[in-house]
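Step one of this worksheet: look at the structure below.
All protein chains but one are shown at their positions in the complex.
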Amino acid sequence: MTSADYLPILILILIAAPFAGIAILLPSVLGPKNPNRMKQEAIESGMIPFADARRRFPVQYYMVAVLFIIFDIEVIFLFPWAVSLNQLKIFGLIEMGVFLGILLIGYLYVWKKGAFEWE
Amino acid sequence: MAQQALFLIMAVFTLGMALGTVTSRNIFHSALFLVGSFAGVAVIYFLLEAEFVGVAQIIIYIGAIATLIIFAIMLSRSVTGQNGSPMNRQWAFAALGAALLFAALAWLFSRVDFGSTAQPVPEDAIALIGAGLVTEYVIPFEVASILLLVALVGAILIARERHS
Partner (left out) sequence: MSIVLLSILKSLALIILLLTGFAYLTYYERKLLARFHVRRGPNRAGPFGLLQPIADAVKAIFKEEIVPGHVDKLIYIVAPALSLIPALVIFAVIPIAPDLRLGGFTLQFHVADINVGLLYLAAIASVATYGIILGGWSSNNNYALLGSLRTAAQMISYELPFGLLLAAIILTTNIGREAGTLSLIEILNQPRPWWLWLWLWLAFPMFFITMLAESNRSPFDLPETENELIAGFQVEYGGIKFALFFMAEYISMITGSAIMATLFFGGWRGPFADPGTWYGPIVGFGWFFLKVVALLFVYIWVRASVPRIRYDQLLQFCWKVLTPLSIGYLVLTALIVVFVG
């Protein structure tokens, strides 16, 4: 491979980005402009907003992100292994089995600890 | 030539984003600058023809780790949206330390022979990585899974402490 293979993707990004930019800027040229205070308010289903929105969130979201990182790294290791399994044969199968097995222990432990229970 | 120009642009971009990360007054913006810096590094990997590493950089650093950082910011108490100064009285010492570390690394890299030769990247590089993982580098590979296991258990213990 050469990095020239990626040139078309770079070009596609360079074309898609201005397209999205123009689409966003167009209405500020073409549309009407009658701002008033009510339009500028945050939407709270008709109520007057009483608190800043940036507040704390349940820890479970954080748990999901942590679990995701760990299993995502595992998946990344799977890809090159999957490409070369034909050469590796049973040997490759066993090695990956050990790798997956160790992580499976963690998966079961996490399940047992209730990380997947959403309150 | 074009590659060199692109490398320079991306190097400046990556460093600029990194600078933004440490100087931004809003911690959420810092996290976004960090994502930009990760993206710059990913492009540099592609320029080095290390496409697997580049894609892994995007999937893991941008897709997973930066998301975790953003979640952590949203979860933590008073930091979100508030603009504290990232500087404290020790910034001069920290800058000095960073400069010294940079000098030491630059000195090291200029002296060490990494044994690199200008060879074209083989067509089946990813298959070679896969084969390498379970043959030559099998011990680090399996140890990596133990490391991930430890991280998993540790994360659960820290987050679940109060509940049990």
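Every chain is named by a letter (A and B) in the order it is written, and numbering of its residues begins at 1.
Everything that follows uses one rule, which is that contacts are C-beta pairs under 8 Å (C-beta built on N, C-alpha and C of every residue); 3 or more make two chains touch, one makes a residue touch a chain.
Predicted, not measured: the structure shown is a model, and the values here were computed from it.
The residue from B:62, B:146 or B:159 that touches the chain not shown here is B:62.
Not every partner is drawn; the one left out touches subunit B at residues 28, 32, 35, 51-52, 55, 58-59, 62-64, 67, 70-71, 74, 81, 123-127.
The chain not displayed touches subunit A at residues 1, 4-9, 11-13, 15-17, 19-21, 23-24, 26-28, 30-35, 39-45, 49, 51-55, 57, 61, 64-65, 67-68, 71-72, 75, 78-79, 82-87, 89-90, 92-93, 96-97, 100, 104, 111, 116-119.
Heads up, the rule we're going with is that only the chains that are shown with their structure count from here on.
Contact residues on subunit A toward subunit B in their complex (touch as defined above): 1-3, 6, 52, 54-59, 61-63, 65-70, 72-74, 76-77, 79-85, 87-88, 91-92, 95-96, 98-100, 102-103, 105-107, 109-110, 113-115. In the complex of the two chains, the subunit B residues touching subunit A come out as 3, 46-49, 51-52, 56, 59-60, 63-65, 67-68, 71-72, 74-77, 80-81, 121, 123-131, 133-135, 138, 141-142, 144-146, 148-149, 151-153, 155-156, 159-160, 163.
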